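Yeah, one chain of the complex is gone here, protein chain that is, but the others are all in their spots.
In this document, chain identifiers A and B correspond to the written order of the chains, with residue numbering beginning at 1 in each.
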Amino acid sequence: MADAVKKPFRLGWEPALFLMLIAFPFLPIFESLFFTTTQRSLGDQMPTVFIFAILALGLNVVVGYTGILHLGIAAFFAIGAYTAGILTTAAYSFELPFYVALIVGPILAALLGLLLGAPTLRLRGDYLALVTLGFGEVTKSALTNLQSITAGTQGLGPVPPPALPGLDLDWASDYRPFYFLTLGILIAVVLLLRNIESSRLGRAWVALREDELAANCMGLNTAKLKLAAFALGSGLAGLAGVLYATRLTSTSEPNAYDFNRSIFMICCLILGGLGNRLGVLLGVFILVGFDNILCPIIDAQIQQAFPASGGKIYLQFTGWRLFVFGLALILMMRFRPEGIIPSCRMKHELHPNELVPVTVPGDRA
Amino acid sequence: MPIRLSIPLVALALVLIVGFAAGRRESTGDPTVIKVVSSLPRSGSARPQTDQIVNGIKLAFKEIGYRIELTDPVTQQKTPYRIDYFDLDDATAAAGQFTIEQEIANANQARMDPDVMAYIGTYNSGAAKVSMPILNRANLLMVSPANTAERLTKPDTNNRERHEPGCYRPSGVVNYCRVVPTDDLQSELSALWIRDLGCKKIYILDDNQTYGQGISNNVESFAKKYGFEVLGHQSIDSKSLEFSSMMTTIKGLKPDLIYFGGTTQSKAGQLFKDMVKVGMTCPMMGPDGCFEQVMADSASPDVFEKAKFYATFGGLPIDALKTLGGRGGEFIRGYKEEYGKDPLEAYSSYGYECGLVVIEALRQAGKKDRDAIRVAALTKIKNFVGATGTWSFDEQGDTTNQTMSGNEVAVTTNDKGERTAAYKFVKLLKK
Partner (left out) sequence: MLLAVEPALWNSLTQYLINGLTFGALIALIALGYTMVYGIVELINFAHGDLFMLGSFASLSLLALLGFGGLGFTATMTDASSFVIAGVLIGCAILSVLFCAGLNFAVEYTVYRPLRNAPKLAPLVSAIGVSFIFMNAGLFWGGPQDVNFPDLISNDNLLGKDAAIRITYKDVLIIAVTVPLMLALTIFVKVTRLGKAMRATAQNPTAASLMGIDTNFVISATFVIGGALAGAASLIYAVSMNTISYQMGFQNGLYAFTAAVLGGIGRIPGAVLGGLIIGLVRSFGSAFVGEMWVNALVFGILIIILIFRPTGLLGTPVREKV
């Protein structure tokens, strides 16, 4: 490579973001951040954010890359979580270590994705969306009713902490092992997607999204492409599910994997920027952060400041959660439908009159 | 390799510099404060019930002015503390009842805060299942005002679920106790009451949750033991909107009584309404999870006149407390003084009791130390004179209190001719 021109190293937003996240536990500034939040409590919440980021990136493969509206991603998330539950908890005799679940969960979810996708991918847009929604409902129902396997609404638990070979870590009271585990997996997923995006497969997906007919005429096997996206997206959702159950120490209940979860993830994608990895990450950080970190803090403050305010739901900040979400979505669609950090293609599509240079995907990374 | 300056690079550098320059501040908590948290479903239809539980807890702390002076048993050193009470919600408005996720978040919040010394909760047994192991690892005392599922503290006699209750106590010690009697007693007394009502054939429904399924399975086995026929046992989907088809099926079997193992939040009201709607007049019975005013409000008084709704309760209702003497009457008077009305919901006295237990445990421990407080609660609370009688904790953390009551929804007409439905105490249940 001696002849190659040395390009100057330029740090992009994505690596910068991850470097900041890696540095976070070492920074003393957050010891008492604001209100009652400490570095520990914030750090304790972050793995959940990372897990949802993986889920959103998986959904983005289907919705963002290939343009299929997928309304049932929560089902695959659930399959990952319950795989972890079945393989690792004491309720079953397997009691396998965490990393087995980490491998089996995504594979199982991907296979189910193929199983759902194979017969239904020839459906047109909205019908396909409804099938994914229906699949989500059927999965939720099955998880509730197959009590001998899933323990019904009680959920499987407690899921043991991920005992990694050769490492003796305090998973229960120290937030850092989980923080770095989930962050590491998230970074790996981002790298994987970055490479896929600029590969032949990634470019074929974009062609498919832009014009299925044209893509078909160019000799692309659209059915195979869609299936590949479905499998990859479902697999990533399954991966997130395994981590989620391990993090929560329980598979939670089937209702935690309902339509609302799927819609919430779609909202993350749309808010951040459909099809753009960095945008998706931002969307997840904003919405999950709002839901899991900001709302409880504000509610605790309100409760402390006005002890008499209890009882009226409109005096609680969480009571306004749906309203805030709804308004954000409507305003977003009205004024910036491409998301906060749009992918350049989306931007071009939504503002056809403005001249935006369209670049090869992966170039911005 | 040359490095080109970019905004992300600058941002990264800025964060790192500011982060390190700020210096480390210790967070070992506030040495003058003891925090007590409760985790109850504050959104959803359990709200009126939990409002009064929270009022009961607050009343207990209010009586000592939110201040406590602890005397170390060894050094005899006296330290004054302020008690801060936090009322956490383990339900979400979207779910309408507790969610496992929210309960875990609450348990983690309590565990991470070094000032939290006691955790009052939970309301639902299913919620306790997930927070118990977390709090157990943190060695934090947990006192429940309302969990009745017996498997949380007692092993399965049939040896089906051998990992219970051990899996809720990963550290091996007991940190969980409760002030209400458990479901094995409640379900046996329910079965006896059903027999006393003269019912021979019953149909059992449950809501498919820890508590509901547990108690209805118990009722089924006791029903068989006491020799009446169980026509069927079915779980419902508590998200379902109506049950008229299912009730049509049950109607065809002609039961003398329908038992529903579940709560008002898992559609007890709708089931009862649909039962009457398809033309059945047999009574329905539910456990303590249905013993709240919301149940009586969930249907028109007409409906409660067409068929009876009975609820058992793992303790005494407020009216019966007055007769008990001890601190029961004191509690009712104090409550009325503080909040201007009588405590209506039965569990409010158990909230108050939990507050008293926490205060007693703190006094007995004599220092702000989670382990000492836990040990004190489980070993020093014996023959305790509380609002619900005089009782002790056994070594598993269960109360020795064994009084139970049977109640029914009764319709009364006031002088304006308006009819309202409310629970009425019917009889004391004893073995």
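As a working rule, a residue touches a chain if its C-beta (ideal position, glycine included) is under 8 Å from a C-beta of that chain, and two chains touch if they have at least 3 such contacts.
A quick note: this is a predicted structure, and the numbers were derived from the prediction, not measured.
From the set A:177, A:289 or A:319, the residue in touch with the chain omitted from the display is A:319, counting the whole complex. Across the entire complex, the residue among B:88, B:294 or B:410 in touch with the chain not shown is B:294. Which of A:98, A:135, A:244 or A:285 touches the hidden chain is settled by the complete complex: it is A:135. The chain that is not drawn here is touched, among residues A:23, A:100 or A:123, by A:123.
Take subunit B: the residues that touch the chain left off the picture are 43-45, 47, 93-94, 96, 208, 234-237, 239-246, 248-249, 252, 265, 267, 269-270, 273, 276-279, 294, 297-303, 417-421. Take subunit A: the residues that touch the chain left off the picture are 69, 119-120, 122-127, 129-131, 133-135, 137-138, 140-142, 144-145, 212-213, 259, 263, 266-267, 270, 274, 313-314, 319-323, 325-330, 332-334, 337, 349-350.
In this section, only the chains that are shown with their structure count from here on.
With centres set at the average Cα position, the gap from subunit A to subunit B is 34 Å. Against subunit B, the residues of subunit A that register as touching in their complex are 6, 8-13, 15-17, 19-20, 23, 26-32, 38-41, 44, 90-91, 141, 144-145, 147, 152-155, 157-158, 172-173, 248-250, 252-253, 255-256, 260, 292, 296, 299-300, 303, 310-311, 313, 318-319, 321-322. Contact residues of subunit B toward subunit A in the complex are 1-4, 6-9, 11-12, 15-16, 18-20, 22-27, 42-43, 47, 51, 54, 86-87, 89, 92-95, 99-101, 104-105, 108-109, 111-113, 126, 129-130, 133-134, 137-138, 161, 163, 167, 170, 208-210, 213, 235, 237, 239.
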